[in-house]
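Just one protein chain is left out here, and the rest sit where they should.
Chain naming follows the written order as A, B and C, and within any one chain the residues start at number 1.
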Amino acid sequence: MTQTQPKPVEGTGAFDPRIVAFVCNWCTYAGADLAGTSRLQYAPNVRIIKLPCTGRIDPLFILKAFEGGADAVLVSGCHPGDCHYTSGNYHARRRWTLFRGLLELTGIGPERLHFSWVSAAEGQKFADLINDVTEKVRQAGPFEPANPARRRPWK
Amino acid sequence: MTTIGYYPGCSLHGTGRELDMSIRALAEVAGADLKEIEDWNCCGASAAHSLNHDLAVALPYRTLALAEEQGLTEVLAPCAACFSRLKGTAVRLSRSPDLAAKMQGITERPYKGTVRILSIIEFVNRLLKEGLAGKLTAPLGGLKVAPYYGCLLARGKDIVEGDDAEQPTAMEAALAAAGCAVVPWNFAVECCGGGFSMSMTDAVVDLSHAILADAEEAGAQAIVTGCPMCHSNLDMRQQTINAAGLGPHDLPIVYLSEIMGLAAGLEPERLGLNRHFVDAMRVAERSA
Amino acid sequence: MARVGVFICHCGENIGRTVDCPAVAQAAAQMPGVVTGVDYKYMCSDPGQQMIKQAIKDKKLTGVVVAACSPRMHEPTFRRAAAEAGLNPFLLEMANLREHCSWVHEDRPQATRKAIDLVRVMVEKVKRNGELHPISVPVEPTALVIGGGIAGIQAALDIANGGKKVILVEKSPSLGGHMARLSETFPTLDCSQCILTPRMVEVAAHPNVTLMTYSEVTKVDGFIGSFEVTIRQKARYVDPATCTGCGACYQKCPVKKIPSEFDAALGPRTAIYTPFPQAVPNKPVIDAEHCLMLTKGKCGVCAKVCPTGAIKYDDTDTEVKVKVGAIVVATGFELWDHSAYGEYGGGRLKDVIDGFQFERLASASGPTVGEIRRPSDGQVPQTVVFIQCCGSRDASKGVPYCSKICCMYTAKHTILYRHKVHDGRAVVFYMDVRAGGKGYDEFVRRAIETDGAEYIRGRVSRIYRRTDGKLIVKGADTLAGVPVTIEADLVVLADAIVPRAGADTVAQMLGIAYDTNRFYSEAHPKLRPVETATAGIFLAGACQAPKDIPDSVAQASAAAAKVLGLFSQPELEREPIVARVNEASCVHCRACIETCPYRAIEDFDIKDRQGNLIRTVARVNEGLCQGCGTCVAVCRSNSIDLDGFTDEQVLAEIATLE
Partner (left out) sequence: MTKTAQSTLAEKVRQATDVDVAECYQCGKCTAGCPMTRYMDLTPSQVMRLVQVGDEAAVRRLLGCRTIWSCAGCLTCTQRCPKDLDPAAVMDVLREMANREGTVPHDLKRVLKFHKAFLKNVEYAGRMSEVPLTSLYKMTSGDFFSDVMLAPAMFLRGKLPLVPRVIPGRKEVRRIFKACRHREDEP
């Protein structure tokens, strides 16, 4: 759909990255809410997908996001020790260390997969995070998979 | 033998002469090689940043650029004012590429930002670590001293590092090593009137009097300073203060480098102690 | 075939200002499976809800997306509405157009584009939602109250008087908290001890209250209705059962010079001690760090003089596990350490004291039995300078916020001082006087007009001690536009109110949020001020923000009311977000069983009619499962899924972003 196609940012000629964020319901989603109630402005490039916990995130989701044409994926949940489910974010983290390496093989550089802890109290951190990731991805340019055939075009 | 760049600054050839003498002498005994920056220019002092903020940065910038060009990575600026201007400029340049570019335009000189500026206190502590400590053969026998930091050796965010701006202690280790007893006092970071020595003498007289009075109150036998401006206000102006009916004061004002020099057994004349307005030779007598 | 209705809320101007709501509604109407897309000014209002209910009935909707504020705000509201219209509430989802879009973006086209994406995500999800039915879990009708200050005492009493059991845990040897240390209280000047100690006795004696002093909560597991709490009781070295509190032990204890915590280090205490004479329980404990017997193995005087043989040098810490249905956190505050203010002497000047130290000097039970005498030489100070906002409203060295109570207690201090030292001078340096509260401003005016306190508007830049012992205070009078120097005999700093040391670790243990200043976060700043975002955990007192006594008591009673409400039914309904195992495909690799943080997945033997084991699979215990979904992500045979967040749903959400 036209509304969702990547288009240059007004003013600049730079490309407008598309970032998919998988966030947990208890910390980062609430942190994003706080950024809202505090009226903190940040880049409109992120689309949040809410999950109960980062522990729920299946590596498949991330691959699908890239396959679907995301330029970057952000995974964000509770700080260590703060997990609403006591240990879900640990399981998540353990998986990432493994998964990151595998991604490299598929030609997805670390600059495209970001992890961060944002608590319910960290509205500012969330806003900064989104701006920071958006900027990094803008530097990195659009995501071109090693095997373009694997990537479906924007609808 | 470490090589350290040297920026005497204007006053060290005149009013601050004994600071220059004692620094050089001290470096020699400590086996440090001071290399004066060739063709260095005045830092602009308070005059420049009062009247023209570009000039206030451009003048130190040129000196920094020269030091870099002459391959110096560390530069000692014994004068507290020069130190504050040079380091302040270095800090601002490192923060703002725009400013750096602007200055490169004005001075037509490149500066990559590789020069680190040392204060007299940092310099002395450095020498102590690198062997001076072992050479302090003539300690000052418990001479009661009030370490005076004034403004520019205590304050200035990111300029003075690793010390508490309100209750500084950076001089204390060195003074103890030199066999001095540091007396606790209240005016260690009060202002002496600084650059107003000539233009607002009355202010300098008031402020310097208060500092001398508190040091005497605390039982100090001498005030130790690292700043030629403070020194001339407290030493040279002491008679003016007495003449104004304040005091009377009779308190030697000595440079940190002079104290260290004495403790290292150097003869007082070589350190310039005979050039003070208020007799400082009596301090020398304490060193055994 | 799905029939989804999409309802876009303008939230007055909040969303409409930056998001083109009609455009979003139109775009939504075009989305596959959507049969109606409308926008309205206030969806949460009664007409707004009616609009949704009507559409559910008329258009036979199978799913609803409300695009409005954060689901944390109004999801319950809209799901209730859906249910009333006969739609399973879990067939309604919310797209967050306010907090996540209109409030954080300025560019209208971009915000509108994002809003449409957010709606599409939820449309695709809701199409795949299944009907879910709330799970009811039993409620353990016992409350845990953490903290034995006035807030904790009040909450415990209210819950106990409501007929429910309470476990009240206090870290120190006695109840009472800070309030027990105060001399008199503003704005009525009634004696703090006189109003507090009866409450302390009442709560300790209450049949529904289990009091655990000298104890700390070390572990909290479980969830609303059934938390499992581990409490460590520190060794008292005195058997409370046999001790009669006669006090022979601490009268004879040879270690007498330990600075008393209760007297803010202005007075000494012994190694075996009760913090103060009115302590509850009034039974001493031994301070193991200082006791000669416990450190050097010689002394034993207290054991010799104890008439009941209650001294037990071999006592050890013990742990107890309890099950509670709700938790009230009342861990309170402490004073900011003003040694960060080098310009005020960096904590090295004996006669520069904090508010609590002045309270102890003014208190009849204090080290000077109520006479104002300065610590350095015991002289009665003729000039006392009070400095407000010490560390407060100071982002540079202290804390950025206003500590709220200092204006009032400083005014109280000046009055107490003037009542005790009639010819004394009380000078206050302030930036603003914040005396909002019943009778508060009158109280401050009284201090100035009747009791002659001198108020000077300006901060103090420096304090130093002259050799004659005078404290030179260099301040400013910004109203007169002049600097002011005062020669004082005593300076009282109104230090900022900060959360208890370790408040953050307690929060992590409880799984509740705290703000950048480490104060605990309420679930909603206006509408849910005593709940935390974690169900079943409530807040009372200064652990949530600086508060005076009336505010703390009010919040404590509010928290108690919430607890009693929760305990009013034997069971409570929980969101049915739980994992399910597809037993047909489960290969029993046990990966889920090992990862589940709640031990909610068990082995289950499938048997034939004769009871012969066919095979073993994993099975989820609905009651224990909290729905984190970790098991789903680790399942190697894709045999577990999470209701409400199934792989199908999430993948559909991702697909929309292409």
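As a convention for this text, contacts are C-beta pairs under 8 Å (C-beta built on N, C-alpha and C of every residue); 3 or more make two chains touch, one makes a residue touch a chain.
Treat the numbers as computed from the prediction; the structure is a model and nothing was measured.
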Partner chains on view for the chain not depicted: B, C
Contact residue for the chain not shown (choose from B:40, B:111, B:148 or B:255): B:40
Selected from B:49, B:116 or B:135 as touching the chain missing from the view: B:49
Touching residues (missing chain, whole complex) on chain B: 10-11, 13-15, 17, 39-42, 44-56, 58-59, 62, 105-108, 151-152, 155-157, 165-166, 190-191, 193-196, 198-201, 203, 206-207, 236, 275-277
Contact footprint on chain C, counting only the chain that is left out: 343, 389, 393-398, 431, 457-462, 474-478, 481-484
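By definition in this document, only the chains that are shown with their structure count from here on.
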Arrangement of touching chains [line / ring / star / complete / other]: line
Gap in Å, rounded to a whole number, between the CA centres of chain C and chain B: 52
Mean-CA-position distance for chain C and chain A (Å): 31
Chain A: positions in contact with at least two other chains: none
Chain C: positions in contact with at least two other chains: none
Of chain B, residues touching chain C in the complex: 164-167, 186, 217-218
Chain C contact footprint on chain A (complex, rising order): 1, 3-4, 10, 18, 20, 26-27, 29-30, 32-33, 35-37, 39-42, 44, 47-49, 51-53, 55-58, 60-61, 64-65, 68-70, 81-88, 91-92, 95, 119-122, 127, 152, 154-155
Touching residues on chain C, where the partner in the complex is chain A: 27, 70, 72, 96, 98-101, 103-107, 110-114, 116-118, 121, 221, 507-508, 511, 513-516, 521, 533-534, 577, 595, 597-598, 626-630, 632-634, 642, 644-645, 647, 650-651, 653-655, 657-658
